[in-house]
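Okay, so here's the structure we're looking at.
The other protein chains are all here in position, but one chain of the complex has been omitted.
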Amino acid sequence: MSSLFRASTLFVVVAALALALAGCNREEHHDRAKPIGETVPAGESPDTIFPGSSTPPPLDPRAALYDNNANAISKGQQLYLQMNCVGCHSHGGGGMGPPLMDDQWRYGGRIDQIATTIAEGRPNGMPSWRGKLTEDQIWDLAAYVRSLSGLPSKDAVSSRSEGMSAGTPQTLTPHAEPKNSDAPQQ
Amino acid sequence: MTDIRAGTFEGAAGRPAGAERERERVEAENRRLAEERKKIVRDGPKLKGAKLAARLETAWRRPPGIIGWLATVDHKEIGRRYIITALAFLALGGVLALLMRIQLARPDSALIGAERYNQLFTMHGSTMMFLFAVPVMEGVAVYIIPLMLGARSTAFPRLNAFSYFMYLFGGLMLWVAFALNVGPDVGWFAYTPLSGPEFTPGKRADVWAQMITFTEVSALAAAVVLVCTILKTRAPGMTLARMPLFAWAMLVQAVMIIFAMPAVALCSSMLISDRTIGTNFYNAAEHGDALLWQHLFWFFGHPEVYIIFIPATGFVSVLCETFCRRPVFAHAVVVLALISTGILAFGLWVHHMFATGLPRVGYSFYTSASMSVSIPTGLQIFCWLATIWDGRPRFQVPMLYVVGFIITFVIGGLTGVIVAAVPLDLQLHDTYFVVAHFHYVLIGGAVFPLLGILTYWYPKITGRMMSETLGKIGFWLVFLGFQLAFFPMHWSGLLGMPRRVYTYPAGLGLEVPNLLSTIGAFVVALAVGLFVINAMVSLYRGAIAGPNPWGAASLEWATSSPPPVYNFEHVPVVESNTPLWDLDGELPVVTGLRVDQKEMLLTTVVAATPDLREPVPEPSLWPFISAVAVGIVFIASIFSPWAIAVGIIPCAIALTAWFWPKELKRHPEPVIS
Amino acid sequence: MKSRAPAIAALMPLLLGGCQYQRYQSDFGRGAVEDTQFLTLFTIFLVVCGIMYLLVIGFLFAGILHRRRLDANVVETRRHHQSHPLMRSTLIGWAALIGVGLFALAVASFVTDRSMAAAAANDKLSVTVTGNQWWWDIVYNSGDPSKTLHTANELHLPLGVPTRILLNSNDVIHSFWVPSLGGKQDLIPGRQNDITIVPKRTGIFRGQCAEFCGAQHAHMALVVVVDSYPDFIKWWDHQLQPAAAPATPLALAGYKYVTTGPCSSCHNIGGTAAGGQVAPDLTHLASRKSIAAGTLPMSEGNLYGWVEDPQSLKAGVHMPTIGLEPDQLHAVVAYLETLK
Partner (left out) sequence: MILEPRFTDDLADLPTFKFGPSSLTWWGVVGFMVIEGAGFALAFAAYFFIMGHEQGWPPEGRVAPDVLAGTLFTIIILLSEIPNTIVKKAANVGDIAAIRRLLPVMVGVGVVLLIIRAFEFNSLNCRWTDDAYSSIIWALLLLHTGHILTDWIDTVVLCGLMFTPVAYEGRRQVDVDENSMYWRYVWLLWIPIYLMIYWVPRL
């Protein structure tokens, strides 16, 4: 009886620690004094659209700071409203701009690809935000955009904003694995 | 009248043969059990003294080792655990207070950052209110009330064990989360929309709200245990009029918990559902309202502070009675004052919301209601003062704490009357003036009597006296340290220092009062440390205390120190308000309870005439396992709502096993195994 | 009015600092009608409660020193003990005393409440203050839209004119509180509260958010300047003017950077291309007495420190650290200083 008891407590402790450690970086605050560029070297630009099955460049090291980070997603959510992304993309359903809550990604659904899309801008109306937003803010926005299609872990996203209720809460949005869409340009 | 129910039968004609045989079998079994019942050994003139004590000991003791430790249902063991765990959380909360005071000692100090400081004051508030104040009062009551009422155990002892484990798991969850940087930082009141899904990302506010669920389930369970114990298990002859004032205080407190805690349970569950599945209770843009949270929270919040204060009035009544060598003056007035305080406390909550712009006419009602609640407390204070004046006070350490209580608490009560007026509260609300007010009524009003009562009942719990000299030094340190720490806060509040600020600019005149408060805080910390040292040292080096070292009057002093597992060899009979003082040498007792199985006496509610012999549950692991199962479901439900749907099954299994009898055969007399 | 030394200060223990603090952010500033009424009512309450306290302490020490001849250990049991007859009547007297005392205080409180409401009845100026996470957005409403003034973090009030301040919030609950002028009112999202202030004394006062509103709740202060009526009108007209065009080449470089760079996404500078609506209005930044909602007094050094790296001065503030090159920083600060 006692060995089983010891084994089970050991298992419970290890499981609790693993669950808890996952919580650690979810709550990290990045109010850094120095701009993001100087703290973590930028990866090479993932901006090459790679036709066919060639593998994309490795993920930008800065992604670890933003993906699944609750504070980044929350700041991104406020920036999404303040910078009037709603004007074209509405609350992820799309309008003049493409929808952001589906799994179709013309320019890549990885966080660094979305950040590059925001920074560079895209043909057919996506403005370039380089110079208008800092790198940190662009990556916050990219983290929030990924949460519209349920990609980050459910404990990092916020269930609703304090505004009008816009569709299913992100905590209940199903995970839509991004696919590189080659749909014709509208 | 035999207690075995022979099955009653409808008309014989329509009965099928099967039922006929069933009837004979049950009849035979009844006869057999009636014979067995006659052979049960019971206490009485023929079986008393050491022989009885040995037999009762074997029936009532729990299995040894870790399994026994987890399975205990002895109210004394659970009470001790409650008190020790609550004092541990007091120390943790106190350390947080010292960190806050170090940060606030100097203006514009960058020692502790904003986010860290917000976590500190949230954890300080939540720990002190939910993990220290209410549980320590429950712990003292769970230990002392059965002894004071002449009962062998509390009602529902397994529910009592479950309540302690839920409290322990709630406290552990909050502090482990705080250590893993997931601690709440939205204040112990967690106003929405700051604690809502948009402005507190991550799981910080969910951890806080789930800690509320844990501690509220624990407090409600303990409250039901206390109400049933006080109403049903009093010694024969202890009518309601003869019940000690401490028992009255715990009865009023338990009923208040039963009506107040569901409010915070509801609003914290609504907050968690807002944060996890996106309901819109507090979302102003979707027909919700941020003030719905404040109304529900403070409907619980204000009774909560009386839930902490009323047991302390019970403590003061006990100490005044013993140390002034006479019953408390005007017993009926104190009882009525307790009851009216309990009722009035539910009508005041809007005085926490004077600045939220509700209609001014409504505010005037709450001003007068808030002022009127100080009348019953004022009468209680008069009765204590009359007891001191008319008795022969002996100023040993517990009585010093009563004097310290009166001097400190009355200042807090009067500043309470000041902030009850709307024009004054608009200036003083959410400033350090209010911080001073509630520390005066909570530390002065509850912690001082608590330190006094722990010194008073320490010999009963451990069998040894606490050191008188260390006690006196400790008292003067905590009393003077407290004034030095919290009186200047009235001044910094009037100079315009708001609450919950991690720093303040220089040049506003706040430097001197904040520095004094920091010094005072360290003196109080020293004093509490001294009290703990005194308690530890006296465990081994304290003078041996007999059953009644203070010459007190209530029943807990009629048994040995520390009391045996079964409390009383024979259940005592009470004939007056101060039983031990009115005896003529011998303790009147009733006999006839079983000796081979755990059994206690139930009496009627008002007149306390003997009514039933109730089997006392055996120790069992199931309350602990149920607490673990319910705890895991609570914690998992922070991360996904499906945890509740899936988690009901293990909880149902654990709770059924807790209720299910070990052997499914009939006993001569019922046994809860 | 100013001649009489504040009676309250005499009552308070004198060990504390000199009086000049009490005119800036303390309840004794007597800056407006509301604060003076608070002080009179506070005095009444202090006196009545003080008397009650002395009675209690007196009764306590009488009880302690009231030595009884019999042996201290003899127990007076209920059966052969009857309380002192005087006690029963003192109990009734005590209850009556508490009741009358509280009733008087309640009446005093209602009367003060009513007179505060009366003083605030005929307000002439309307200002809308909107709380944001950790700064105040201020709009001076006027019948003529061209006269509507949009500013932030610094509130100017005309002497003697009842001003009705409408309180909204964009995010969480804040609380508008200028101790020297009067009581506080919360700014709650989804409802509009209001507070009326009748300034009685010119001068500079400091208010602070009094409801916990997140990381930088401590640095959400508000400077209130009470001017005489003509000065106030002159200030208002000056603030309506668009930003002055930059004169020196350094200021011109700063102008170019600010109106095209990240600053323009959030801040608005009247008369320029910078039209962001989600951060304080900077049109007349240099005319204000503080930066970042009262966190730092206005000075060139503080402007440098704040623009270069706001996060280390106010960790968690929504203004990002842009990482300006030194020459850009000189240009931006030079331009900001021209926005008088």
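So that you can tell them apart, the chains are marked A, B and C in the order they are listed, and the count of residues begins at 1 in each.
What we mean here is this: contacts are C-beta pairs under 8 Å (C-beta built on N, C-alpha and C of every residue); 3 or more make two chains touch, one makes a residue touch a chain.
Computed from a predicted structure; not experimentally measured.
> Please identify which of the visible chains the hidden chain touches across the whole complex.
A, B
> Of the residues listed, B:Ile339, B:Leu358 or B:Leu583, which one is in contact with the missing chain?
B:Leu583
> One chain is left out of this view; which of B:Ala247, B:Leu593 or B:Ala654 touches it in the full complex?
Final answer for the missing-chain contact: B:Leu593.
> Tell me which residue among B:Leu231, B:Leu400, B:Leu454 or B:Ile635 touches the hidden chain in the full complex.
Within the whole complex, the residue contacting the unshown chain is B:Leu231.
> For the chain left out of this view, which of B:Arg116, B:His295 or B:Arg394 touches it?
Answer from the full complex: B:His295 touches the omitted chain.
> Taking the full complex into account, what residues of subunit A touch the chain not shown?
160, 165, 168-169
> Provide the residue numbers of subunit B that touch the chain removed from this figure.
1, 3-8, 19, 22, 26, 29, 42, 44-45, 48, 155-156, 159, 220, 223-224, 227-228, 231-232, 258-259, 261-263, 265-266, 270, 273, 277-281, 283, 286-289, 292, 295-296, 299, 546-547, 558-560, 569-570, 573, 583, 585-593, 601-602, 604-605, 610-615, 648, 652, 656, 659-661, 664-667, 669-670
Just so it is clear, only the chains that are shown with their structure count from here on.
> Could you compare the number of C-beta pairs in contact for A-B with that for A-C and name the larger?
Most contacts of the two pairs: A-B.
> How many angstrom lie between the centres of subunit A and subunit C, each centre taken as the mean Cα position?
About 40 Å, centre to centre.
> Centroid of subunit A to centroid of subunit B, CA atoms only: how many Å?
About 46 Å, centre to centre.
> Give me the residues of subunit A that touch two or more other chains.
29, 78, 162
> Going by the touch rule set out above, which residues of subunit B reach two or more other chains?
Touching at least two other chains: 115, 193, 198-199, 284-285.
> Which residues of subunit C touch subunit A once you look at their complex with the stated criterion?
171, 189, 260-262, 264-266, 278, 309, 311-312, 315-318, 320-323
> Quick check on the complex: what are the subunit B residues that touch subunit A?
Interface residues on the subunit B side: 115, 176-177, 180-182, 193, 196-199, 201-204, 274-278, 280, 283-286, 638-640.
> Touching residues of subunit B toward subunit C in the complex: what are they?
The contact residues of subunit B facing subunit C are 113-115, 118, 186-187, 191, 193-194, 198-199, 284-285, 288-291, 325-327, 329-330, 333, 355-357, 360, 363-364, 367-368, 371-372, 374-375, 378-379, 381-383, 385-386, 388-395, 403, 406-407, 410-411, 414-415, 417-418, 421-431, 491, 494-496, 498-505, 507-509, 511-513, 551, 553, 576-578, 581-582.
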